[in-house]
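Handing you a structure now.
With one protein chain removed, the remaining protein chains of the complex are shown where they sit.
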Amino acid sequence: MKSLWIFPGQGYQHANMLTHVDSSLLHYVENLLEIHLNDNVQDYLDYVKLQVSISLLQVDQVDKLIAKGFYPQLVAGHSLGIFAAAYACGSLDKENLFKLVKLRAQLMQNAYPYEYGMGIVTGLTLNQLEFLVSQVNHSSMPVYVSNQNTPDQIALSGKLTAIRKVLVLAKKSGASKTLVLKVPVPSHSPLMKPIAHSLCEKLDKINIRTPNCVYLINSSGYSTRKPEFIKKDLSESLIYPVYFNSMISIATDFKPDTIINFPPGSPFRKILSQQFSEQHQIYLDQHIFDDSLFLLNKWKRGLYK
Amino acid sequence: MEKLYFKFTTTQPVTKFVHVGVVASGDLEIILRPNNHSYSTLNIITGSDGFKSTWSNVLSRFFDRYPLQGDFEINDFGATPGVVNLRLSQVMEVLKNEQ
Amino acid sequence: MTNKNHNWASQRDEKNLRMANATSIINNKFVRTENAKELLETLIQPNDRVVLEGDNQKQASFLSETLASVDCARIHDLHMIMSSVSRPEHLDIFENGIATKLDFSFAGPQSNRISKMISSGILKIGDIHTYLELYARLFVDLTPNVVLVAADKADKQGNLYTGYNTEETPVIIESAAFKNGIVIVQVSEIVDKLPRVDIPSDWVDIIIQSDKPYQLEPLFTRDPQNITELQILMGMMAIRGIYEKHHVQSVNHGIGFNTAAIELLLPTYGNQLGLKGKIVPYWEVNPTPTLIPAIENGWIKSIHSFGGEVGMEQYISARPDVFFVGKDGTMRSNRAYGQMAGQYALDMFVGSTLQIDKYGNSSTVTNGRLSGFGGAPNMGSNPTGRRHSSTAWQSLKPTDNPLAKGQKLVVQIVETYNSAKKPVFVEHLDAEKVQKEANLENVPIMIYSEDTTHIVTEEGIAYLYKTNSMTERQEAIEAIAGVTPLGLRSNAKKLNQLRNKGIVALPEDLKVNRLAAKRSLLAAKNMEDLVKWSKGLYNPPAKFRSWS
């Protein structure tokens, strides 16, 4: 079995998502970070609790799969998901992972209290959108092209007024859908440089090990087996767009036969089903763990194609 | 989903009702009814948003070549311009066959 | 005044020295599976030119995985020569610092990653070739030090059986065996007696049994279930407006649903038109299952193939009148001869592409993906060295020049928009951008405008060979380019002028009824129909199952 493990970021969290998380892991994290996780909607309005909970959920699933003898051949995280990805490939240990995630969340929470955020444009090409952004972007009106999840679905990051201007232009240029995301931070743009800087300082003190498998890099869309690139991605990915589209294209060249989608949610279902129509795919969020194991074991045995 | 409306000046009144196609994935249906105007109307419901100018181009090119006059209703479930053109041309062929 | 002591056999000595260093693990040509890595580390030297067999179907996967795992302190700066870059480890060889330079033909399955590796400088491209071109250079300026290839079986003497998928193994081995190169072969099985000898033991230096059979993909199988009405319409137009019109006798079909549709229309629409026995009895093509109905219906006299196709083995064995089959009953393929035939012996090439520019140049390189060429440019070009004549060839001869000769038909069939609703006809090919990004000397164009004689779209056929200026050629393309930016330059008046000159034909001009373009017209609508046509001899891979 040659599997690609995909770790989404925030956006699909839901109350009670930690119900089946191993309780000793939960307590470990709560003690380590000195926070209490309630796993409810209220909690998830708080950046720190939200991001820590998502990472906790992903780490729990990674641990459980590895305990059953499943290892990734490729890992791909999206934004926050890169921390669990780095953990899954053996580059980042648990303690540092949670400390980093907490720090990242704190920094993000305090960076831009208002006026900033993200938007999404569907139906324009990158070139078209870059042109529109260049017409609006200005030191007082910062806006940047951000995450690229599919060839025709691209995010914007920056000041909300500037984003709205681009969205209007986009609609005029034939975009099929435009919307402002409910995210209060201009993630994955140069506006995040100060945060990246702090993360970088912290990561410099951490030993990032050589991964056991291929790591797909958020901030370049390329693949690597070198720890220095992973370290750079963990510290700097917030400054760059997530080139998820490219990560997935590169992943196809590695010819995985099984795609394991980690919780929460299934944000990339459409693009993944197009890209990997012939591979086995599983969304851990949709099955109880024993069912997931049943399927993975069946696919491993290769009982059918 | 998006609703579109177009009007084209046309010169060849049709006398028959015509229906072609299915609202299947990547396909569409066209319903053509005769009218007494000197133009054609098109009421389109399309599942793919943001393609108004493409529709306009497809229709202009079609009516430029085959100026059929009537009221068109189109229900589109994501057809490519090629498929749209095929179905429009099939309407033309149905009319031709019946002549 | 040659130096009396000049060593004219230095390459042979070098080879013997290397082989001598490995004697401890070689037992009369045979090396144990677990010693593969040590073997490569001993026989290959830094800066060697290494040919790794990886065509688009058969892969020397055991040897490529082994090569990617060698110690880069011992082996580095290799110059790899590969007709097809298909597997992840093909690029790992570069990423791991074992090789630096690459000459290749096709990289479709690795096109995303190879582009990134070129732009980040991990990999340097020598050149991108057509298959035949690359094979040719193996005998001129790219003679290899080591070749790594795959065969099905070896006997105890070291003779090889390559069976259905002989592909390019002979041509690669020959380039090394007679020029002091080392020939290393992975085999799936070692037997007492081979079904037949495809490559003599003499040409082979090392044989290693692989840990598992070489990888093989059903690359040319197209499920008829997925053929659309648009493809059927274009197929009908092509049959009437090209196959019939030019009396085409010999043909190569590219891979894809457009040509699969034509294959499945021959026994139905072709029969309706009374064309059986009159067109396309001769084929140079892989044994694609969609040809079965045409074969069974008596359309096809002969098929020679570049390689095999998973599931077709029994069927081919049972049809030796049509296919090239050895005395042992299994097919013999040969990529080099196939390409040669494709270039020189065919009336027509029919293929598809991803982009066509305003002049009629076409390319499959898009979106920063460097996929290379494969064999299409050989088959999709006019061989100026051709001298023999045929009706189709002559039918393209210009009438105004007494010394003029005929021309090969090179046909592109495309829909004006792809399924993602992006235009196929474009002002500039993406390939132009890729040329800059990858620092290539030439724009990676698959088929040049000057070679393209016909373009078929859902709107009609452009007979480009009839145009007498580039302006007219562009107008012809625009007339059938739908509502793409190019197509919008045309109008009804221009279209009719071109129709009157016979440069453009619409379905009605060809007497093709668009309403008849139905899936019902296909001789087989699904895989099960193909199995039935084959009288149960075709055995499709499990992933195609859609019946009970």
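Going by the order they are written in, the chains are A, B and C; count residues from 1 in each one.
Assume a residue touches a chain if its C-beta (ideal position, glycine included) is under 8 Å from a C-beta of that chain, and two chains touch if they have at least 3 such contacts.
Going forward, contacts and distances are computed from a predicted model.
Hidden chain, UniProt protein name from the list "phosphoenolpyruvate--glycerone phosphotransferase", "Na(+)/H(+) antiporter subunit C", "Probable glycine dehydrogenase (decarboxylating) subunit 1" or "Biotin-independent malonate decarboxylase subunit beta": "Biotin-independent malonate decarboxylase subunit beta". Judged over the whole assembly, touch between the missing chain and the shown ones holds for A, B, C. Interface note for the absent chain: among C:Gln11, C:Gln45, C:Ser69 or C:Thr268, the touching residue is C:Thr268. When the omitted chain is restored, the residue from C:Asn28, C:Thr384 or C:Ser548 that touches it is C:Ser548.
Of the listed residues A:Glu115, A:Glu201 or A:Asp291, the one in contact with the hidden chain in the full complex is A:Asp291.
The chain not displayed touches chain C at residues 268, 518-520, 522-526, 528-529, 532-533, 542-543, 545-548. Considering the complete assembly, chain B touches the hidden chain via residues 1, 17, 19, 22-25, 27, 29, 31, 33, 45-47, 73, 75-77.
Taking the complete complex into account, residues 12, 265, 269-270, 280-281, 286-288, 290-292, 294-295, 298, 304 of chain A touch the chain not shown.
Following the convention adopted for this analysis, only the chains that are shown with their structure count from here on.
Centroids of chain A and chain C (each the mean of its C-alpha atoms) stand 39 Å apart. Computed centre separation for the pair chain A/chain B is 44 angstrom, with centres defined by C-alpha atoms.
Shared contact sites, meaning residues of chain A that touch two or more other chains, are absent. Looking at chain B, residues 48, 51 sit in touch with two or more other chains.
In the complex of the two chains, the chain B residues touching chain C come out as 26, 48, 51, 54, 57-58, 61, 64-65, 80-83, 85-86, 89-90, 93-94, 97.
Residues 151-152, 221-223, 225, 246, 249-250, 252-255, 278, 304-305 of chain A are the ones that touch chain C when the two sit in their complex. Here chain C touches chain B in the complex through residues 228-230, 233, 415-419, 421, 457-459, 482-483, 487-488, 491-492, 495, 507, 513-515, 517, going by the rule given at the top.
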